[in-house]
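Right, chain A next:
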Amino acid sequence: MPILLLEGLLLLAMISIAIAIIFGKNLLAATIIYCGFSFSAMLLYTIVGAADVAFTEAIIGTISTVYFIIAIKSIKNRGEHDEKK
Partner candidate 1 sequence: MITESLRPALAIATALLAAILILFFGNRLKPNVREGITLVAAAVMTGLVFSMIPKVLGGGAFVAELWTIADGIQLKLKTDGAGMVFACIASFLWILTSVYSIGYVRGHHEKNQTGYFAAFAACIASAIGIAFSANLITFFIFYEMLTLATYPLVAHYRDEKAKASGRKYLAYTLVSGQLFFAAIVWVYAKYGTCEFAAGGFIEAGSMPKALMCVMFFMMIAGGVVKAGVMPFHGWLPSAMVAPTPVSALLHAVAVVKAGVFCLLRIICYVFGPESSAWCGGASVLSWFAVFTILVSSMVAMRQDNLKARLAFSTVGQLSYIVLGICILSVYSIAGAMFHMVAHAFLKITLFMCAGAIFVTTGLSQISTMGDLAKRMPVTCVCFTAASLGIAGLPLMAGFISKFNILQGALTMGKPMFIAVLMAAALLALSYLIPVVRIFFGKESSSQTVSCTAAEHGHVHSSSGFDAAPAMLIPLVLTTVVAIILGCFPDAGTHLYDMAVMAAEEIMGEGGIYLAG
Partner candidate 2 sequence: MTDIIDRLEFFLADRGIYMLALILFAVGIYGMIACGNYMKKIMCMNIMQVSIIFFFLTFGQKEGGTLPIALENIFSAEAYINPVPHALMLTAIVVSLGTTGVGLALLMKIKDIYGTIEEEEITGKGGK
Partner candidate 3 sequence: MNQIAQHLPVLIILFPLCATLLCPLISHFSPDWGKRSVISALFLSVVCAVWQLVIVVSSGESIHYFLGGWKPPIGIEFAVDNVNAVIILLVAVISWTTSLFSSPFEKKERTRSLYSAGYYSMLAFLAVGLLGMSTTGDAFNLYVFMEITAISGYGLIAVGEEKGPIASFRYLMTGTIGASMYLLGVGFLYASTGTLNMADLADKMPQLTDSPLIIIAVACLIVGFGIKMALFPLHGWQPAAHSYAHPGADPMIAGIMIKIPAYAMLRFFYCIFIEDSKVMQLFFAALGVMAVLGVLFGSLKALRYDTYNKILAYSSIGQVGYIAMGFAIGNVYGLIGAVLHIVSHAFMKAGLFYTSGALKYRYGIHETTYLGQVYRKMPVTSLTMVVCALSMIGLPPFAGFFSKWYLALGAIQKGQYIFVAVLILSSLLGAIYFFRIIEKLFMEREKISDEENNMRTEKKGKELPWQMLVPLIVVVAAVILIGLFNAYIAGDVLKPVITEVFLK
């Protein structure tokens, strides 16, 4: 498959993921999709030939997803605590 076509498809996928994030209701779901976004970004970078950037993106994607999840967790806890009070 030609490289550019693959790039184009991946970009389209990323755009749709972005739209899904904007319109999604569930934050956790959004975070998981974001993980997918980050993965497609990594693929894209690899295709373009930027291996270093892709490598970094892979690690950063992981770390930021973990951060996001922890943050969601903490926010939810907070909310529940408040409700309990």
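Candidate entries met the following condition: all candidates are chains of the complex that A comes from, given by their letters.
The rule is short, and it goes like this: a contact is a pair of C-beta atoms (placed from the backbone, for glycine too) under 8 Å apart; a residue touches a chain by one contact, two chains touch by 3 or more; residues count from 1.
All of these numbers come straight from a predicted model, not from anything done at the bench.
**Student:** Going by the contact definition at the top, pick out the neighbour of chain A in this complex from 1, 2 or 3.
**Tutor:** Chain A touches candidate 2; the others do not touch it here.
**Student:** Of all residues in chain A, which touch candidate 2 in the complex?
**Tutor:** So the residues of chain A touching candidate 2 come out as 2, 4-5, 7-8, 11-12, 14-15, 18-19, 21-22, 27, 30-31, 34, 37-38, 41, 44-45, 48-53, 56-57, 60, 63-64, 67-68, 71-72, 74-75, 78-79, 82.
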